[in-house]
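First the structure, then my questions, so here it is.
Incomplete set of chains, arranged as in the complex.
Each chain carries a letter (A, B and C) given by its place in the written order, and its residues are counted from 1.
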Amino acid sequence: MAKVIGSVVATQKDPSLVGRKLMIVQPINADEQPTRSQEVAADMVGAGIGERVLLVRGAGARHATVNDVQKDVNDCSIVGIIDSIDV
Amino acid sequence: MAKVIGSVVATQKDPSLVGRKLMIVQPINADEQPTRSQEVAADMVGAGIGERVLLVRGAGARHATVNDVQKDVNDCSIVGIIDSIDV
Amino acid sequence: MAKVIGSVVATQKDPSLVGRKLMIVQPINADEQPTRSQEVAADMVGAGIGERVLLVRGAGARHATVNDVQKDVNDCSIVGIIDSIDV
């Protein structure tokens, strides 16, 4: 789980990142307290600032594209917007 | 090892996550003390709240599906329910 | 490096874990002080409680099987028993 807290702009970047919305996410616990360090994640579901999201890393992050991206360097993706947390 | 502490609902999510039970898990030590930050894990064995479970991450998490899931983004799965811990 | 401190029993688990000895390991430094959180690891070399072992994670853990295991979910294996540590 993470919370979207901002975005980054990077003009000079790997071709596979072109056209992707790069958001800054803060990993959180169920009580919304920050846990790990912030990360940059490619937003694949149209998440907005302040929304709680599902985050995946590694090869799973590269599976989140609609079409196959050749030599995709991305290793962190937002793959869901959390409606509710029940603990 | 982890303990199931809750669940999340996310309507807007990657197609490969549709139909999966997404639980919130708290990684624990053998003495059930929390260790790492909480995570969302796809429940593949019908674990209930409060149960101690076996958690796997990365490609291993994607192998836990009965049928092959195309472009599976999942990177964390519950793959066992712990009956007993002996230390 | 880790020390074997116990074992877990899980009847309800992924088929690929059936028949495996699941041990609880405590990652340690050379001075045997605990470092990271405890983990469950599939024992591939017959390690006993109290023994210091070599631990691998991810795909390396899945390579430790004699025969190829289809859709292996395991992501942590004991692959060696440490005789001596020299620092």
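Quick note on the criterion: a contact is a pair of C-beta atoms (placed from the backbone, for glycine too) under 8 Å apart; a residue touches a chain by one contact, two chains touch by 3 or more.
Nothing here was measured: the structure is a model prediction, and the numbers come from that model.
Displayed in place are 3 chains, all sharing one sequence; the entire complex defined by the structure file totals 5 copies.
Rule of thumb we're sticking to: only the chains that are shown with their structure count from here on.
The minimum number of touch steps separating chain A from chain C is 2. Because chain B and chain C share one sequence, their contact can be compared position by position; here under half of the interface residue numbers appear on both sides. Chain centres here are Cα means. That of chain A falls 31 Å from that of chain C.
Residue positions of chain A touching 2 or more other chains: there are none. Chain B meets chain A in the complex at residues 5-14, 16-17, 22, 24, 37-40, 58-59, 61-62, 71-75.
Taken together, the chain A residues at the contact with chain B in this complex read 1, 27, 29-30, 35-36, 44-46, 54, 56-61, 63-65, 77, 79-87.
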